[in-house]
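Only one protein chain is missing from this complex, and each of the others stays in its spot.
Right, subunit A next:
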């Protein structure tokens, strides 16, 4: 085998003294099983292939994104986290690779692939950087889906081709006084002839620094309660739209999270997405799908962190043997690996259920809840396994530890997920 001539090795060789690079190169091709594609399974007469079976297209996409993330994105991660800033190069390359319009029709410049492909893409990106993964996730599972499902021909024409090629989108639901209690939002939209005047403020808006378009949930008729909530398309350059200073966060620092101020902004009637007063339905619907995307993000995060820590345990020698060889370590590592596998199966199954048009909400909640818990466990353990060095910023695991915490909080807190699941379980026992 001619080893030193391969370009990845030559890149690593130059930086072998920097721990980040030594750890990073091992992330490629970590799968122990070569994939069997759905087509191969069918040819072998396997009627019910395991969950980790991908179509040839999905497999190729996953490998392409894996390679791209490990080689092109990895060098930016540490700096973006430190400066709390997403590098424009990174965003540009996401668009160039077609990762921002995975399900958008090629007619609008998108990739024209499936929901499951998006999930695989988000997982692979999250193995390298959860912030980049969340940018991609919001774009694909929230923004693009809303436009595709609800957009008029004119709206699709105007926005979908931009969303797949160069424009980031933002989803604005939460406010300072309404997080989990989303539908008590106070932002108002008053009708004046053929336009609306929107007043209010939004909080915790991801992608806000980079977004060119904002999907703002505002209430046109507070007396109707949540049945007045409507979705408005607001362009970034709309007068009166102020994007506040971004939050200084514990984790997911490269992802911009800003408050938004809407000061008498005028939005034409044709910028209503879907129907008046149906916004709450759209929000719930999209967040059910977005849940699976977040599950994929947490899954990738956990796997990426695990893939960094285990090689260390195989190299580090204490008391004359590898620390991996101590039974206590082996049991902990095996336990975490099992949890990640279970999280993966929940996530993939929820995604396949959705694609099959079958009920998936309970399973999506389970996936999001479980993977965020698994991510917390995994990252915490990985730091312990790496000991002192795991605690330093020279090694990547502490970033995964900080990034995982948001998983139990955003896009529906763990408590909300559990309550939603309980509602479904309750109904299941109705006779």
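Following the convention adopted for this analysis, contacts are C-beta pairs under 8 Å (C-beta built on N, C-alpha and C of every residue); 3 or more make two chains touch, one makes a residue touch a chain; residues count from 1.
By definition in this document, contacts and distances are computed from a predicted model.
One chain of the assembly is not displayed; among "Cation efflux protein transmembrane domain-containing protein", "Electron transfer flavoprotein subunit beta", "WD repeat-containing protein 74" or "Ubiquinone biosynthesis protein", its UniProt protein name is "Electron transfer flavoprotein subunit beta". Annotation: of A:112, A:212, A:274 or A:311, A:112 touches the absent chain (contact as defined above). Looking at subunit A, the residues touching the absent chain are 1-3, 5-9, 25-26, 28-29, 31, 33-34, 56-57, 60-61, 63-65, 67-68, 72, 96-99, 102, 106, 110-113, 117, 121.
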